[in-house]
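Every protein chain but one is kept in place in this view of the complex.
Our next item is chain A:
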Amino acid sequence: MSSLTLERQIRPIYDALDSGSHKSALVTCNKLLKKHPKNDHLKALKALALTRAQKFEEAIVLCEEVLATKPTDDGIINALMHALRHLGRFADLVKLFEDAFKQQPDNDEFGRQAFFANVRAGNWKAAQLLANKLNKQFRNDRYVFWGITCTFLQANDPLTAPEMRDILLKLAHRLITACWKQVEVHPDRLYLHTSILQQLGLYEDARELLGTESGRFFCARNLSCDHLRREIMKAGGWQMEEGGIAEQRIVEKRDRNWLEFVSILDATFLPSTLHQSNLPDLAQRVAKTRDLFLKVSEQDGSHDRTAQLALMELEKLSVVHEVPSEPSRLLNLLKHYFEVLGDKAACYEDLRSYIDLGSEELHDWITLIEKTTHTPSSGIALRRSINAHKLLRYVLSATQLTVDQEGIRATDLVREYFEALPLGKDLPKLELQPADDLAILAAQVYVNMFVLDNAMAHLHNAVVILEYASKKSPQSYQIHLELVRIYRLLGAPQLALDHYRLLNVKQVQNDTMSYFILSRATNFSLAASGDLAYVSECLESSHIYFSNSQETSEFIVKSFNMEKYSQIHELVVFEERLDNSLQRDLVKIEHVRLRISHEPVSSELVDMELIELKFIFDRLHHDNRDLEVLPNYQPRGQPSFLSQTTLFGKEPAGGWLSIFLKIYIKVLSGASDLDLSVEDDKLLVGDRPRQSYNPDAKKPLMERLAVQSADELSELTEDEVALFHYVTDLTNWLDPFHNFLRPRGEATKLPPKNGHSSHDGASADGHGRKPDDAPHISEPPDSILSYFKNAYAKFTRAVTASRPIYEILHIATLAQEALLLFSICTKRFKDASIVRIHKLGMLVQHIKTLRASAIDAVRDIGTQLIKISELEGTSDKRKQFVENCIALQTHAEITHEYVLDVGKKLTESQRKVMEGVGRGIERVCKTPM
């Protein structure tokens, strides 16, 4: 057949791939491959179709085959490139294009692609060399800048040795100065040049560069360049000059960027050691600045608040620098701000950090704010009133925070909320209600009351008012988030999840927000009884990490292409931060915890999770969680609303993650036949993700698993610590046997990528082990059995003492987890022939006894949970709920039926979670292990 006909036959494959029907693409590929089994173009297309169909292992084999032929044909290269990108095989992409470029050194497209492939993989050094080569061959200024950028990025790569950093920066400096005069300057080239000078501390040079005609031109038009200029001026000690520029911008251009005011303040308070000339003394400079700000503030009136706040900042800094000042001045400024701008929503946040007053002034301030009327006659009056509430609450002293006094405040806020609601009655449903903040505040007061006396009734009041407010103002994320926090405290995870889902959290928000719902998800999940809501939430929230590794590097490449050098480093850092996100791996651990509770634990699961967790263990994590999204209105000096609503008062972070990783790595590595010392690159589909910079990861794994710091443990609850110690003892006891029985040498072959593991055939003989070498069988440590006994006793105590549901569930779910971990750890000893050959009968006997007692304890917990769940969701409980909220029912809007309905949903959700967890435990106990 002529190649022309073949080409015609290949067409439909492209069409099928384009339209997303990879199945038909595959069929056509296979058909044609029968006739042309050696055709690389077909193979590459088949590989692409396979990746689209998620058949990664097969795809990789084909990719490697074609790659080995070092293709230069555009069609083959293109298909292969797409397949490799999808597979995340960045190293192979590099090889593909580097090989092609080597064969056709005149092909600049191959050269560029080879450069981009290295950029995607973060190989800055190799990329830089390629950029040089490209420039030598094809002469283009952009290649020069690409090379310089790569050198700069290499210098900033955390993996680069510190002593190399300076050398690289100097190299970048040399290269950029060498070419600067001959190239066209644009803002991003200027930005790159200045950044290099900045990092080398060559501030003089940087200032000179920015002071050239083009430098000034671009700083005036480009925020990034101007931002850099500010930093240079500050770092170089030219605050006085910068202050002058800022004054000009403020006065002449009416610029109200806060940064200009900061520049003036910097100049005002410049330490005298840095003065170039004999300036007037500090007090005089402060007075002069005050005059300037006063003038501006008078000019701006209520139009712009910047100058007013700058005046407060000036007073605050005067105190810091011990410049004598009138104490009444700050007070008067605060008062003035409140008078003129007290109706702005930002008022509270603006003023909060300046309310640092002596007792007399504080008294004065409070008196003024207390005069605010709380009759919401207009939007403006309402906003003033809300600000007054927030400001007064901020300065409450500890003695004013009794349950009774807080109760009065809550009642007032709720009353005012209902009075204010009519102000928003004509607003479209999609707009926020102006009265929202009153309900949000009231809920914070109720939560504080709960913290004071532990009575759930306060939380009941909070949900009643918040549920009402969320119906009135369905777009208020703050209301939903408060409800999420409170429902978790109340042990109503389904309702928490419902409100969380209403927020429509998407994309990157999953990384920053999912902690609201997935932190300690295991505590609430019903996965063991078949309800996978939390499991799927874990999976959904993790898509973003895949998008990050697929997409972000493409835009790094694009920034090179568009010569937007100002963005490249930030994109590189972003990619790294999201890739090594703490939340990502906290969710990962939760997912594994949930997985073992509802999936049969196959050896494939064990191996795959082990490899991934081990990899995570080497990561240096970044905490991207948005802990600021929910506003805090609790008084100063008191715990924030967020921490008040944190389960167990401990939010899992790096320490918690580290301990749970240790727990799971210990257990899974015992159960696995993988040799942990083997490099596991080959086990992952894509490249080994770029290693993050973690100096700790250099130590041997076993050593790192064996230690734990008090800091790490402090993030755990008492029960979690107990689980950790239990696992440590359990694995210490069994590890000698695991190590003895684990197939060695050749048999430690990595599991084939199709997932079938070879464990089952791994009989004990043929590994050069003599049965007599088996480790001595010792009695199991008492702590294993007592773990379960203690858990059971604690559980019963918690139930008798009517502890909060989340606490009861905590003990129960951890006990279940301990049992599951036990069965994973002991799975190996179920093989009767191994036991016989190595005379491990005694060991197995111990295990059986332990297991029986553990199951007894855990099963009883489950049974009891089901039993007490029947006490929830009853009419008694609902009645109790309604009674707890009796005060709220004085408002016509809060009817008995309404409260009853909220109570019904709450108690029903509580019942469901207890019953569900109980049933899950029953199922786990029944499952043959």
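By our rule, contacts are C-beta pairs under 8 Å (C-beta built on N, C-alpha and C of every residue); 3 or more make two chains touch, one makes a residue touch a chain; residues count from 1.
In this text, contacts and distances are computed from a predicted model.
Per its UniProt record, the hidden chain corresponds to "N-acetyltransferase" from the list "39S ribosomal protein L13", "Transforming growth factor-beta receptor-associated protein 1", "N-acetyltransferase" or "Dynactin subunit 4". For the chain left out of this panel, the touching residue among A:L571, A:L676 or A:V799 is A:L571.
When the full complex is taken into account, the listed residue touching the unshown chain is A:L430, out of A:L4, A:V320 or A:L430. Only one residue from A:Y203, A:F261, A:F660 or A:Y806 touches the chain missing from this view: A:F261. The chain that is not drawn here is touched, among residues A:T160, A:S328 or A:Q475, by A:Q475. Although one chain is not displayed, its contacts with chain A can still be listed: residues 187-188, 221-224, 227, 256-259, 261, 303-306, 309-310, 344-346, 349-350, 353, 428-432, 475, 477, 503, 506-509, 511-513, 544, 547-548, 551-552, 554-556, 558-559, 562, 564, 566-567, 570-571, 573-574, 577, 624, 626, 628-629, 631.
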